[in-house]
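Below is one structure, written out as structure tokens, with a few remarks after it.
All protein chains of the complex are present and in place, except for one that has been dropped.
On to subunit A.
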């Protein structure tokens, strides 16, 4: 394996509220290889999202180091897709996608051209003129993905991005995301609590468990892409992962 694009070492995060110390993460080690699709699974409240928040700079770690090795000309090493799309309601879809490019030195025309390209990539080329409230939940999440991809990050961080969608839309977007990764070659760090989603998407699954959260298990998913749902090998990977997870919670 080449040098990891992200190397997290000894990451801890704790905060104090009303005199009570709350430890979210303790001594977490994690590396992500360039081009890898890494999925973090774990129960709610185990600190999965916190890892992403630290990486994007929305949370300050109490201890530990995060080393990022972006490609040399990269302006924004990482971009985050939130669980709820969080589009800016006063901007049309196209302007939402162009949001992260403002202040990048591009002209308005260049920004909008890039935004149009990204909308096409997520299959919404015709909806640039709409307001966010005129979109379905799945479309909103596609726009959020386009907005993150528009800044051309080295790593795409995704925080349970499909968990609020119905299962039909969710599976469609999972396929779409794999296609996008194949097209763009992005490194993706994806957080979910859905085991089937994890094995469908991942090259490697990391199980986060415990309070405070730490890496409890790891599983490489070697099933070739494009993956078919109900593939026996995927089902086997999901079974292993469930065993890991239930084993862990039995220990706790």
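One rule holds in what follows: a contact is a pair of C-beta atoms (placed from the backbone, for glycine too) under 8 Å apart; a residue touches a chain by one contact, two chains touch by 3 or more; residues count from 1.
Keep in mind that, in the parts below, contacts and distances are computed from a predicted model.
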{"item": "Candidate names \"BatA domain-containing protein\", \"Glycine--tRNA ligase beta subunit\", \"ABC transporter permease subunit\" or \"Sarcosine oxidase subunit gamma\"; UniProt protein name, chain not shown", "value": "\"ABC transporter permease subunit\""}
{"item": "Subunit A residues touching the omitted chain (full complex)", "value": "56-58, 76, 79-80, 82, 84, 86, 88-92, 99-100, 102-103, 131-133, 151"}
